[in-house]
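Structure in structure tokens, see below.
Excerpt of the complex: some chains, original placement.
Order as written gives the chain letters A and B; numbering starts at 1 within each chain.
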Amino acid sequence: MRKNESGDEIYSLIKKLYPICRSITGNGVRKTLGIIKDIIPINIYEVPSGTKVFDWVVPKEWNIHNAYIKNLKGKKILDFNKSNLYVLGYSLPIKKKIKLAELKKNLYTLPKYPNWIPYLTSYYNPSWGFCLSQKEYLSLKDEEYEVCIDSTLENGSLTYGELFIQGDLKQEILLSTYLCHPSLCNDNLSGVGLLTYLAKYLMEFKPHYSYRILFIPETIGAITWLSLNKNKIQNIKYGLVVTCVGDPGNLTYKKTRDGNSELDQIVKKVLDDSGEDYNLIDFFPSGSDERQFSSPGINIQVGSLMRTIYGKYEEYHTSADNLSFIESSFLDDSFKKYKEVLYLIENNNLYLNLNPQCEPNLGTKGIYSLIGGNKDEPLDKLALFWILNLSDGTNSLLDISIKAKIKFSVIKNTADILSEKGLIKIYNSNGIKNQFNPYLKDEDFYKKAKEKFDLK
Amino acid sequence: MRKNESGDEIYSLIKKLYPICRSITGNGVRKTLGIIKDIIPINIYEVPSGTKVFDWVVPKEWNIHNAYIKNLKGKKILDFNKSNLYVLGYSLPIKKKIKLAELKKNLYTLPKYPNWIPYLTSYYNPSWGFCLSQKEYLSLKDEEYEVCIDSTLENGSLTYGELFIQGDLKQEILLSTYLCHPSLCNDNLSGVGLLTYLAKYLMEFKPHYSYRILFIPETIGAITWLSLNKNKIQNIKYGLVVTCVGDPGNLTYKKTRDGNSELDQIVKKVLDDSGEDYNLIDFFPSGSDERQFSSPGINIQVGSLMRTIYGKYEEYHTSADNLSFIESSFLDDSFKKYKEVLYLIENNNLYLNLNPQCEPNLGTKGIYSLIGGNKDEPLDKLALFWILNLSDGTNSLLDISIKAKIKFSVIKNTADILSEKGLIKIYNSNGIKNQFNPYLKDEDFYKKAKEKFDLK
């Protein structure tokens, strides 16, 4: 596989999606989903404006065709075709002549970074406006202008994409990202790109869990999906919101509301095993759609694995969050980490040691060299002993790898060998622990356990 | 309100009480309680000498009228009227001529601080003696002296004061201080002064909890009260011993025996929110009356909020613990902290989010501005989200403020607004948590919960 191959693919997709003007509804979202559908077979859903979704209502659909500010000589000072960030999201249509003083009431800038255009929206407060750089703002002369926003805000629908990948288990893992931002790369498109290729990857092998992949507009999309899919919530074991995965920062994991869910332990182990620096952040009820998924009446354990968290890099929600800000290599690294998280989710099995009384005689099992007294035990021998010692019906491979302070992959590979050699047997898949513990000092009890679980 | 107004009032009361010679029984206690009664309507109880109280017996009543040491020229070397600390507490009456060598057997000094008179007592070991400064001791000539202690130790009673403030709840909060020390300010009188005005403050509003305020002699008073009021113990939720609240030191909190009671969390939060340095001390079975309240067969969770803890300042139990050692501003600061503790106790409610599934549409509730994309979320918006997220029937406002790392007052004020706007509703007052949690994924169950709690 080529260096950064996945990162390059993701970057190419982002590049294709970058020019599209997206919002929480409208054709930008449809066009984006159409491009994703060329890669993975998502279903695209349309939810009519006015649909009641919990405490909310699906808003009118917003579309924009053109927008500009012209001076009276007819020169375009600001042109939507050059950057869709120039228009305040969800701006009402307008076309009129206006004095500078009046115009200024509808202009938004970011004085701290005079060359950057801020990204702002006004979804639920009917309004119109332009965002522009402080530099552009200061160059405006005190004259009359023609402002034009050729937009529509009409009954239509909210559009989202969903892909369900059926696994062996009814239990689902939720992977969600949002696609409601216009030309912004790290916040938004990096998540869309990564999740598209992660879904493709998941479809290539038959996973154990089922996976539910969502491409939704932030907040209202999550609320809409949850409101319309209440019956699906109970099958979701936990989930991740994918966003901000293309910048140069270290990995950051925002924990689930529970704070110590299996998912939290898994992501922490992946990051620990990487040997790289990373940040762990406790759940807080702000941020992205984990806010909705983790609301008290929904209560799905949802974390978010990012690089630099939203709001903590200066380019966030500005025109500087562009194709130069993200890099293929960072996307590739994030993609690898997500694959490792899936690897742990899929392989966090619970085994039973079939020779629980003292160590098995490994010398007779063709597993290890018999010369004793060697000071330097190779690590996998220790992994082997840890698995045998802790496979008592209460510790999953993840638990074992954490207690042993050994990489999960080493524990998993060693467990495979032990399983193949008949020394351990899968007891209950994917770490779903059973209260029943067959390892008691009572021999008969152990025999019954063997029968019950059809162990030889 | 004037700067240090409460501190000044407390200081004035201490000044008035300072000259009185108190002990564990006698007229000094009665006089002290009489002065307190001018401020708050305490009941004064008399328990006869000889009354059996658990493993103890109420002692004989001690009163003292005069005491001195004269030289044979008739000059008073030591005069009880100049300092009541000169007499060993509970000294038997004596009047006789005595040689210096013999006298010395009954003299007590503090060589480390040659100008200070130590405070000593001999409650249960019939004896007599004088305490004096090392300097006075060294100036005694080898001659004969006339010693006189005009005291009485006779059947009488133990006197204590009690004020019960009826609140909405049967559950009581205990606030206790001791009033058995003679002219000592920080250890003893500062607690008496602060608790008097705290009781006055509590009476001015109708509290939710009931409050039981005790002014008792240390040890024997607590034992007596507990022995005679066994039926009241079960209503006491927890309590505080008020002492050493006038010195310049940082606040110190000695935890309850439990170590993590609601009271411990409350006091810690008050101290954290203050932004000031403070000391946390684990419970130990010595100190003041928390020893009795926390004995295994009583087991009330009682902490103690002080400034410098008894025994840890050099002036402790000496004549230097006088009106100059304490200051109005420190008393005022301690008073404020106690009021904040009461504020948390009274307002630690449990709310239920009435729109638990995803976030409520706050834009329609007239609560916050609708312009999105703003980087700088004001803190109270985060408080709002925390309250909504955690008001699931398991987290009190205190729990929320601790998890959110937000000041309790901000959480409380935000909760008031949310409650007013109909977004949350009091579920179970004062943090008394119910095992029943209405936020399950089952919609029907939630509906039943709504009915059960009469939520709309």
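Keep in mind that, in the parts below, a contact is a pair of C-beta atoms (placed from the backbone, for glycine too) under 8 Å apart; a residue touches a chain by one contact, two chains touch by 3 or more.
These numbers were taken from a predicted model, which means no experiment stands behind them.
S.K.: 2 identical chains shown; how many in the complete assembly?
M.R.: Result for the total copy count in the complex: 3.
In this text, only the chains that are shown with their structure count from here on.
S.K.: Mind checking the centre-to-centre distance between chain A and chain B? Centres are C-alpha means, answer in whole Å.
M.R.: It comes to 52 Å between the two C-alpha centres.
S.K.: Of all residues in chain A, which touch chain B in the complex?
M.R.: Touch residues, chain A against chain B: 54-57, 89, 118-125, 219, 222-223, 226-227, 230, 233-234, 257, 284-286, 291-292, 294-299, 311, 316-317.
S.K.: Within the complex, which stretch of chain B touches chain A?
M.R.: So the residues of chain B in touch with chain A come to 353, 355-361, 363-364, 370-375, 377, 381-382, 385-386, 388-392, 404, 439, 441, 443, 446.
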